[in-house]
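One structure below.
Of the protein chains in this complex, one is absent; all others appear in place.
Moving on to chain A:
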Amino acid sequence: MIPAAFEYHRPTDIASALATLREFGDEARVVAGGHSLIPMMKLRMAAIGHLIDLQDIADLKGIRIDGNTVRIGAMVTQQELIGDAALTRAAPLLRETALQIADPQVRAVGTIGGNVANGDPGNDMPAVMQCLDATFTLTGPGGTREVKARDFYEAAYVTARADEEILTAVSFTVSGGGHAYEKQKRKIGDYATAAAAVTLQKDGTVCSAASIAMTNLSDVPVWSKAAADALVGTACSHADIGNAVAAALADIAPTADNRGPVEFKRHVAGIIIRRAIERAWSRA
């Protein structure tokens, strides 16, 4: 499988990457790890005249933890997320999620920036970023702007990022409490049939705050405020969690595909969401 010919660019700073992106417009695409884009190019489902490789841009690398604020450069790989002890102490949800993405070789190359910017409903980090109420930094010819993960996804592969912008970093505030990312997949390397990210805060015996987001259960990640509201103020009993699951299921719109019919996906989603809430609560 040989992709169509393209010209290759490897800029060493964001300004030159943006200039190349602007020069070639629609024909240009940036590539991070490439493990979503390159397969599409090999299948000739993506035709790209100019490929802009971001690997040499130092400003896109690195994880910075400053008090309660975490900032992760777009080119940080899943493997680097998994291996970062300080990040795991601050936000263990990321490591738990990254370990469930693809396989070791893909995690060695695949990046958080690619995972969130691609807009594939199957990517896992978008729901995690929505769960954490993360902010994405977009840099374009006019400067830098920030977009909330919860406002970023518009449809499958359609996001708030403009063609001439690059997603340069993700950042979020650490809230502590319990967390879980639960994912059902057919096999290693597959996208989720259903997955859910949950964070919960506990005050005494009562849930004082909650956030629940889901992967691959709609054409965009789904953050369910109703599901979180169903848990806040409760002791997360079996029945309380049942109410949250029902609220979450009311917010999704799965479609039938080779992972199963809609009814099956809703069934799996119900189980996965419950497990994620139970595990997060047990850690809160």
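One rule holds for everything that comes next: a residue touches a chain if its C-beta (ideal position, glycine included) is under 8 Å from a C-beta of that chain, and two chains touch if they have at least 3 such contacts; residues count from 1.
Basically, contacts and distances are computed from a predicted model.
*Asks:* When one chain of this assembly is omitted, its UniProt record names it as which of these: "ABC-type sugar transport system, ATPase component", "Acetyl-coenzyme A carboxylase carboxyl transferase subunit alpha", "(2Fe-2S)-binding protein" or "Carbon-phosphorus lyase complex subunit PhnI"?
*Replies:* Matching the unshown chain against "ABC-type sugar transport system, ATPase component", "Acetyl-coenzyme A carboxylase carboxyl transferase subunit alpha", "(2Fe-2S)-binding protein" or "Carbon-phosphorus lyase complex subunit PhnI" yields "(2Fe-2S)-binding protein".
*Asks:* Among A:12, A:105, A:144 or A:282, which residue is in touch with the absent chain?
*Replies:* Once the missing chain is taken into account, the touching residue is A:105.
*Asks:* Looking at the whole complex, which of A:27, A:53, A:120 or A:251 touches the chain that is not displayed?
*Replies:* Within the whole complex, the residue contacting the unshown chain is A:53.
*Asks:* Considering the whole complex, which of A:11, A:34 or A:73 touches the chain not shown?
*Replies:* Missing-chain contact among the listed residues: A:34.
*Asks:* Since one chain has been left out of the picture, which residues of chain A touch it in the full complex?
*Replies:* 1-8, 10, 31, 34-35, 38-39, 41-42, 51, 53, 55, 79, 102-106, 108-109, 188-189
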